[in-house]
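These notes concern the structure reproduced below.
Note that this complex is displayed minus one protein chain, with the remaining chains in position.
Note that the chains take the letters A, B and C in the order they are written out, and that residue 1 is the start of every chain.
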Amino acid sequence: MASFIQLLVSGLATGAIYALIAVGFTLLWQTSQTINFAQGEFVMVPAFFILEAMYLGAPFWLAILIGIALSVLLIGLAFKLIIVDPMLKHGVLPLVISTIALSLFMKEMVKNLYSSNAQPFPALAPPIDLHFFGAVISTQSLVVLAVAISAVVALHLLLHKTRLGRSMQATAQNPTLARILGIPVRRMVLYTFLINAVLCAIASILISPIYLAKFINGETLGVAAFLAAIIGGFNQVRGAIFGGFILGILDNLSAAYLSSTYRGAFPLLILIAVIMWRPQGLLGRVEERTV
Amino acid sequence: MTAVLAVSNLSKYFGGITAVDDVSFEVRDGEILGIIGPNGSGKSTLFNCVLGQLTPNEGEVRVDGRVTTGMRPCDINRLRVSRTFQLLQVFPQLSVRDNLVLAGQEHQGSMYTRLIGRADAGLGEAAGQMIEFFRLSHLADEMAGLLSYGQQKLLDAAMAFMAGPRLVLLDEPAGGVNLTMLGHLRERLQAYHAEKKATFVVIEHQMEFVMALCTRVLVLAEGRVIAEGTPHDIRRDPKVIEAYLGH
Amino acid sequence: MKRLAVIAVAVGAAFAIVVPLFLKPYGIYLSSTWAVLTIAAMGLNLTLGYAGQVSLAQGAFVGIGAYTTALLMHAGVPYPIAFIAAGLVCFSIGWVLGYPALRVQHHYLAFVTLAFTTLVFLVLRNEEWLTGGTYGLSGIPRPVLFGWSTNGPVRFYYFSLGVLTVLATGTWWMLRSPWGRAFIALRENPIRALSLGLDTRRYTLMAFAIGSSIGGLSGAVFAPLVQYIEPLSFALNLSLNLLLMVIVGGSGYFFGPFIGALVAVLLPEWLRFIEGYYLVFYAVMVMVMMAFCPTGILGLVERIVKAVSVKRSPPQPALQPEGTSP
Partner (left out) sequence: MRRVGIIATFIAAGLGLASPAHSQSTVYMPAVLEESGPGAVSGTNFRDGLKLAVEEINAKGGILGKKIDMPVFDSQSEAGVSRGLIQKVLDNKPYVVFGPVYSGSVLVDMQLTQAAEIPEIVGGEAATITMKGDPYVFRTSFGQQFSMPKIANYIRDGLKAKTVALIWVNSDFGKPGRDNFLKEMANDNIKVIADISTELGQTDFSADVIKVKAANADVIFAYVNEEESARFLKEARKQGITKTPIVGETTLLSQKVIELSGGASEGTMGHVALTVDAPVPAVQAFAERFKKRFNYICDHNGIKGYTAVYFVKYVAEKMGKFDSKGFIDVAHGLTITPKDEPNILMEVTWDKNGDIDRESFLGEVVDGKQKIVKILPKLGK
């Protein structure tokens, strides 16, 4: 029983990360039909911005701010203007190829400019282990959980309670109509890219102390984000969160109770099942198709 | 003799809305039946139910006395029933000729004989004639996507005739077509009807077009048949006028 | 336009035939790799480019084909039979994988196939009793066909080129037959296609099955080329690369995969002189290419040729207002 709780707790902590990444992923999809194969690298890179800043002598808190700023600038603004915008009108696939190339680009850059070795990364909270019901959770995991959830809640409020958020949603659901209603669609789309950048940076800061910073880390994270997004619902913020948690817990439970060599398989089977029987995702809306 | 097409007590709901409400009618061999009605009166939905794009919630459709409800569109099409769509539905990346061959090829032999058989499935000539017939010769090898709207409308209709159907359902063939083209289209349809003794069902808004083309008219409003008769009677039917002006 | 294409193809073919005479074994090995990847990409181009079904599973099928061939050859089965078996196995699995495509499209389909690819990788790695697991399968012999040994770089290159030619001819034949028209119809407007009597179900499954079996056949050549196969070679990366080849070359163009594979094989090689940063440059060039010719290299070529020919000849009648049509 204790071990089961342990699995749930760690699963939640991991799931929270996936959720963060998945949310940004779905945002991009909704507003610009971008399937971002570089999403994992978007999470891998900010850690190195921060490490570099600290290497140059900035204190941790400042380095974090710098890291977030750089992320917004590079994987938010630059990504949107330089890579996405020229491609948008050409449909999904060319952009997919570009993001695949981009992910290779980022991995290689980090490897060459920084190091191929994994780097230790300072933690936000001192790793104190708290015990309850026989399960252990480190303050780190709690911080991860807390920050991730609050970030997502904040985003949810932004999207549903503010004027800006509502116009972003309008943009996501029906750009043409939004334009008629006088919503600055292009700027709304840009905002989602900036938000995604921030989310990625946060995720990066949260996981790097536990996962360490390494150029290859993005690969697993990126796929996890896909899975979470699809399982939860591609067109729903809360769906992505839900998906993230499911994924985190499922991964742990299957590794512990089913098969460790096939641990990677179970989320995929769930994914296929979901797509086949509930394509809009467990919490997703049905996308209306016109005959 | 049995009707070419018999629709009995057909109904289709979308959630709460009733798009088609207990509609029954018959189409006799060789006639041109017009179906008119204000927007949203369920005309297109009716077509989609008849031809299998949608499955009706209630009712039954018969082609030559054979029940076709629940059959897939492609199987219904093989019974020599074809259609056009309200919105343009040609294949822009195929040439005019290929569009026509495509429209006929599935009626030639089996899937596998087609694989080893001739590239044009032996339809080159038929396609040529159809192109002639609809006077598209100078465009035969253009990509359909490059044609003007009206020309594409012609092609769209031509495709419906490619397989030599005996029943054709045309969904707003005149929609958005300029007058020159309109006369041209009507004249072609009549010519085909005369020549091939085919049966037409035409959804249309363009009254003049309907009145000139159809032998009998059915009026739909809010998913129900509210009137039926010759173009002449329909024109002065108060219910019809009400249905149009009332909205 | 047409004449130009014919000339280009002829020159290309001649080039492919004489090229080994100028290359060292390594260059020839690369050329063989090009041939193998072209076959795989050609299959994907059929599924994706013509029939419009997004698939991220082509790499997995190359793997399945390679393992089928290797295992059968180790079991003493003659190569030709192993080759055919690889095609058949992939055909049937591809047929099954086609069913999701009947329900979902676009990115959903992409993710189903992505999941499939990873599952295949896991099976190849974990089922050691069959696939040798992480050890992979080594010592795969170069086949001997009718007493003619394909051992030696040049011989094997011509062998893979031969396979490519045969499969390309077959594919070309299918695409010029009514099937090709049907696949395009499937891509452009399935609903209308259905109303014209196309059994879209059957064609969709066929597009998947045939595309996959071609992938499998490329695997059947890949195995004796490298003479060693391991699960990692067929992980998601390969599928993404093949997708890249199709798109970069020109999706829906018959010769797109040929060009795409050429870029994917030779460009990184050609950039190696940059040393550490060569993959970075490669990535950048791909992004630039996508930004400037999203329809792929052949798409660009076509645009250019069109532009030139339009300049020369008077505007097409199609571009005139309809009123003037006789």
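We adopt the following convention: a residue touches a chain if its C-beta (ideal position, glycine included) is under 8 Å from a C-beta of that chain, and two chains touch if they have at least 3 such contacts.
All values reported here derive from a predicted model rather than from experimental measurement.
Chemist: Given the contact rule set out at the top, which of the displayed chains would the hidden chain touch in the full complex?
Modeler: The chain that is not shown is in contact with A, C.
Chemist: Which of C:89, C:163, C:184 or C:279 touches the chain that is not shown?
Modeler: C:279
Chemist: Under the stated touch rule, tell me which residues of subunit A contact the chain that is not displayed.
Modeler: 3, 6-7, 10-11, 14, 107-108, 111, 115-118, 120, 127, 129, 136, 138, 207, 210-212, 214-217, 219-220, 248, 251-253, 255-256, 260-261, 263-264
Chemist: For subunit C, which residues lie in contact with the unshown chain of the complex?
Modeler: Interface with the chain not displayed, on the subunit C side: 4, 7-8, 11-12, 15, 19, 22-27, 29-30, 33, 125-126, 133-136, 138, 153, 222, 226-230, 232-233, 255, 259, 262-263, 266-267, 269-270, 272-273, 275-276, 278-279, 297-298, 301, 304.
The definition used in the following text is that only the chains that are shown with their structure count from here on.
Chemist: Distance-wise, how many Å sit between the C-alpha centres of subunit A and subunit B, to the nearest whole number?
Modeler: Subunit A and subunit B have C-alpha centres separated by 49 Å.
Chemist: Counting only Cα atoms for the centres, state how far subunit A is from subunit C in Å.
Modeler: So the centre of subunit A lies 32 Å away from the centre of subunit C.
Chemist: In subunit A, what residues contact two or more other chains?
Modeler: Within subunit A, residues 291 contact more than one other chain.
Chemist: On subunit C, where are the residues touching two or more other chains?
Modeler: Touching at least two other chains: 191.
Chemist: Over in the complex, which subunit C residues touch subunit B? Could you list them?
Modeler: Listed in rising order, the residues of subunit C that touch subunit B are 174, 176-179, 181-182, 184-185, 188-189, 191-200, 202, 252, 316-319, 321-323, 325-326.
Chemist: Any idea which subunit A residues touch subunit C in the complex?
Modeler: 29, 35, 37, 83, 86-87, 90-98, 100-102, 104-105, 108-109, 112, 223, 226, 230, 234, 261-262, 264-265, 268-269, 271-272, 275-276, 279, 291
Chemist: Provide the residue numbers of subunit B that touch subunit C in the complex, in ascending order.
Modeler: Residue positions touching the partner: 51, 53, 72-74, 77-78, 82-83, 85, 89-94, 98, 101-103, 105-108, 111, 114-117, 119-121, 135, 138-139, 142, 146-151, 159, 163, 178, 180-181.
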